[in-house]
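This report refers to the structure that appears directly beneath it.
Of the protein chains in this complex, all but one are displayed in their positions.
This part shows chain A:
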Amino acid sequence: MTDLTRLTIAEARARLAAKDFTALELTDAYLGAIEAANGALNAYVTVTPEQARKMAVASDARIADGKAGALEGIPLGIKDLFATEGVHTQACSHILDGFKPRYESTVTANLWADGAVMLGKLNMDEFAMGSSNESSYYGPVKNPWRAEGANRDLVPGGSSGGSAAAVAAHLCAGATATDTGGSIRQPAAFTGTVGIKPTYGRCSRWGIVAFASSLDQAGPIARDVRDAAILLKSMASTDAKDTTSVDLPVPDYEQALGGSLKGMKIGIPREYRVDGMPDEIEALWQKGIAWLKDAGAEIVDISLPHTKYALPAYYIVAPAEASSNLARYDGVRYGLRVDGKDIADMYEQTRAEGFGQEVKRRIMIGTYVLSAGYYDAYYLRAQKVRTLIKRDFETAFHAGVDAILTPATPSSAFGIADQELAADPVKMYLNDVFTVTVNMAGLPGIAVPAGLDASGLPLGLQLIGKPFEEETLFKTAYAIEQAAGRFEPKRWW
């Protein structure tokens, strides 16, 4: 029998419907792959084989009854940030030791309602803070990709590093992920996978451990554009339990794929040509422009003048919200508690031991920028910058641009434990330079693989769309995918 884990979601869906194999067989294939690979890649922090098989058996029963859902029998990996009832939900932090919620996040509940099967929980940067998956309490994830002829371990990007690595290494058919400043798109670009961060409000945040509430959005990482479209359709919903979720019907994104881009206007923002950007990235961008032109789109140069302020403003807004969101991890009600001589001492010991270095750094930055006397200079100013960034995009869209094409990242994947990056957190933060603007403006953004760099590592392009026009992004990304082809890592693990 062919390796079932090689199938895309679309292919598996068709063959399950045709009863070529069962959902249980498909799930077992993935469980086997995880068993074989996870020791090397560390993509999963917990695997739930019993639950997976039970769900798969239920899927088979529904398929037999002709009641198959949109994702019936499709085995998925879930980022550890999503609450999954009775299952490890720790945001890959020590401070949530042993936490198993009594509730299921809206996004995962939507997936199970459509028949999907949960394989387990995926590794990630602690509380989704990081761009390399190295801040996880459960250790770094290894990128399934290695530079040609090299055996150095590379990061899969972050914070959804486990999601991206698991999808790229065929340890799940697709994965949930979240994106606060680029945490879906950057790891997708580093692993040759497709990742979309939908418009803020498209997916419910209920049951997702909060990092920065005004920026956090859930989205899928998948092996191709069609699979991403299929997954987002199931994940997205309107949710009365999340005030910021938007009451709009969820379109059938798959319907948007294919066809000419004729009549579409693609904006190329000059401010995304940053200092020190490798020539390869510029070349890739030009290739993307050429492909879209070939597909019928009109290319226009645009200006997003406040782009350069986005990253510093992001690193004020996100830590500010995080410093408050993470206050609940105090050792009182759940997770880790380190006893102290009094309540203040207990808080200090618990939080000192429970949070990793990067999380502590951001809590401190956030606390600082919100404190009396600094609020106006930092937080309030950053919010103003945010408004200006949003306005830049609105101006471009108002002038008729349908989508904006940019590189997804300023480089390909870098090495695990990179000394230079470890020594300078700001360098690490620069990984998000092309992606944070999208979160700051609440827009949808998709990363799609577009080629390999000189050392054979994947590179991605990013498309940014108008609010709630994810269909445009899928259509355009599909055109790039058609032109660029697919990219698979060579198996070394």
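Here, a residue touches a chain if its C-beta (ideal position, glycine included) is under 8 Å from a C-beta of that chain, and two chains touch if they have at least 3 such contacts; residues count from 1.
The definition used in the following text is that contacts and distances are computed from a predicted model.
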One chain of this complex is not shown here; going by its UniProt record, which of these names is it: "Aspartyl/glutamyl-tRNA(Asn/Gln) amidotransferase subunit B", "Cysteine desulfurase", "ABC transporter permease" or "Tryptophan synthase beta chain"?
-> "Aspartyl/glutamyl-tRNA(Asn/Gln) amidotransferase subunit B"
Among the options A:Glu280, A:Glu321, A:Asp392 or A:Glu471, which residue touches the chain absent from this view?
-> A:Glu321
Return the single residue from A:Ala70, A:Val87, A:Val209 or A:Ala477 that touches the missing chain.
-> A:Val209
Check each of A:Thr22, A:Gln51, A:Thr238 or A:Thr367 against the chain that is not shown and name the one that touches it.
-> A:Thr367
Considering the complete complex, of A:Lys241, A:Lys384 or A:His398, the missing chain is touched by A:Lys241
Write the list of chain A residues that the hidden chain touches.
-> 82-83, 89, 91, 96, 99, 101-103, 105, 205-210, 212-214, 240-244, 320-321, 323-324, 326-328, 330, 332-334, 343-344, 347, 367, 370-372, 375, 379
